[in-house]
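Sharing a structure, written as structure tokens. Questions coming.
Removed from the display is one protein chain of the complex; every other protein chain stays in position.
For clarity, chains are labelled A and B in written order, and residue numbers in each chain start from 1.
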Amino acid sequence: MNTTTAPTVTPRRRRRLELNASLVVGVVLTIGFLVIAIVSFFWLPSNPNIPNIKNRMLPPGTVDHWLGTDGLGRDIIAQLMVGARTSILVGAGGATISLILGTIAGLVAAAYGKIADETISRGADIMLSIPGMVTALVLAATMGSGALTTIFALTAFFTPSFTRVIRSAAMSVLQEDFITSAKLYGRGKLFILARHVIPNIAGVMIVQFTLYFAAGILTEAGLSYLGVGVTRPSISWGMMLNEAQQTVGISSPLAMWPGLAIVIVVLGLNLLGDGLRDVLDPKLKRRS
Amino acid sequence: MSTVTPFPADVRPLLEVRQLSQVYNLRRQKLLGPRPTLKVLDSIDFSVRPGEAVGLVGESGSGKTTLTRMLTGVERPGQGQVLYDGVDVWTGGEAHKKLFRRSVQVVLQNPRSSLDPRMRVGTSLLEPLRSLRIEGDHAARVLEVLDQVGLDKNALERFPHEFSGGQLQRIAIARALMPGPKVLIADEPVSALDVSIQAQVLNLLKDLVRDLGLGLVFIAHDLSVVAYTTSKVYVMSSGKIVEVGKPLDLFRNPQAEATQALVGAVLSVEAGLAGNALA
Partner (left out) sequence: MTSAKPHAIEVKDLVVSNGDVTAVRGVSFTIPQGGRMGLVGESGSGKSMTALALMGLLPMGWNTHGNILHDGVDLVTQSDKALSSRRGRTLSMVFQDPLSSLNPVRRVGDQISSVIRRHTGADKRVAEAQTIELIKQMNLPRPEQLVRAYPHEISGGQRQRIMIAMALACYPQLIIADEPTTALDVTVQKQVLRLLNGAVRDRGSALLMITHDLPIIAAMCDTVAVMYAGRIVEIGPVQEVFRNPRHHYTRGLLDSQPTMDNIALDGSSRLVSIPGMVPPLHSLPTGCAFNPRCPAASDKCRETMPELGTDGINAACWHPIQPAGEVAAQ
């Protein structure tokens, strides 16, 4: 008899109210970020790639350059806006491809027997034991740096983690009685995975996606900072950090803007992920 | 061991197992030693006829779970036969296996877990028909079955979390009835339910046996619940059927040690009030 009904129902209500705040802040920050990236395709304050020596190192607050300009006179706002595009392209691209590959591998590991599971799980362990930055540097050296290489590197880091998360979430769904029932009335594995397992782990998938989106943005900034990420004419916040390094001491805020942008966007995505987790998690929902 | 034939002998069993044995290999104790084996089922004979409610009781580890897996066609027996309508389920061909899948339906213990939380109740109910590719007026069938289990048709658009445990068990029973089964296998169908709801579900199962002429296999650990629902009870212990009989005979005059233990374990309000329940 379920004597724990009362204690489990109401903490959920409470958590929902509480974490709606993080969901709201997360949604606002993330939408703002997306809107800025979209606007950058139609309008920019000035060309972020053309140097303008007479305008170099303008302080924040200057008319037409509200956040100032860098050492070559390029507008900071314009660079941040184009940098948002790169972050989305690389972060979301890496997270999406890893999600797809990780879901396939995780479901196969969970549903297709011990040998498949051992092979995939041990494979993921091996991939996770290779340091990510080294992989990225090797990739950049062999494939040349650029957005595509960065996405490729992110996919290599994230897919094993996704695989693990999806595998364990799928395994817990596969143990439920409704899976047994479906087998008893003759449903095959593919149908069970597509119609029963995926809908029940969709919440986990969405939450993981937002978190890895954020991690992807951070990693991309790191790689670009090291000079193995994107190159001009593309612009990355990490690249801006790198360039600002040359002017530290002359104009400190220059390093602050891309840093701030990274913090706000990553925070926004993480808040979104946490907020979604509590709204979507089937374990919290099932007991209502 | 007593034999009971509450039905004329010429009524053929719908679902039957004959001389069923199953041996599991265990992990090796020594690196090169032989793998130890565990006999989970030992020469089981069991049958259920149309309109007959049969109970299967035993402690955990008695083998009733394995037998249930055999009866539902989940596991293939090592030795012996599982027969549906007189034909072996595993060697009788695809068409017969399909008939068996359709005709033997299962109700599981925990109704919260046995319905997909992301699927509307209506979709869940149609699943067996779609999966087994059963033709006909599906909408009419859903309404007919809902009526049989005493649920309203506005249940169809809702999700499982909107229902109480008792209602969910009715939905699970409805889903099992959808393909028009001849045998219903109920595995601990009320042990996860509240007392006042248990009675509703037990009465419903009894009505289905009477009204639809279903064969019912009722698996439980609680002898009093089984006795109330069935007319013949098989008692299992360490992989064997140790006693078969009418529930009241088993209660009044248990022969096998396992039956005596189960009868002794039944607590009643009357015995408690008389002060000798724990004696």
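Throughout what follows, contacts are C-beta pairs under 8 Å (C-beta built on N, C-alpha and C of every residue); 3 or more make two chains touch, one makes a residue touch a chain.
Because the structure is a prediction, the values reported are computed rather than measured.
> Quick one: which of B:53, B:107 or B:244 touches the chain that's been left out?
Answering carefully, the residue with contact to the hidden chain is B:53.
> Can you work out which residue in B:43, B:65, B:148 or B:200 touches the chain that's missing from view?
B:200
> Which residue from B:32, B:95, B:140 or B:269 sits in contact with the chain not drawn here?
Only one of B:32, B:95, B:140 or B:269 touches the chain omitted from view, namely B:269.
> Would you write out the residues of chain B that touch the absent chain, in ascending order?
53, 59-60, 164-167, 194-200, 202-203, 206, 221-225, 227-228, 230-231, 246-248, 251, 261-262, 264-273, 277-278
Following the convention adopted for this analysis, only the chains that are shown with their structure count from here on.
> If you average the CA atoms of chain A and of chain B, how far apart do the two points sit, in angstrom?
48
> Flag every residue of chain A that touches chain B in the complex, lowest number first.
Residues 1-2, 176-178, 180-187, 191, 195-196, 199-200, 202, 282, 285-288.
> Touching residues of chain B toward chain A in the complex: what are they?
Of all residues in chain B, those touching chain A are 72-74, 98, 101, 105-106, 108-110, 112-119, 124, 127-128, 131-132, 161, 165, 172, 175, 179, 192-194.
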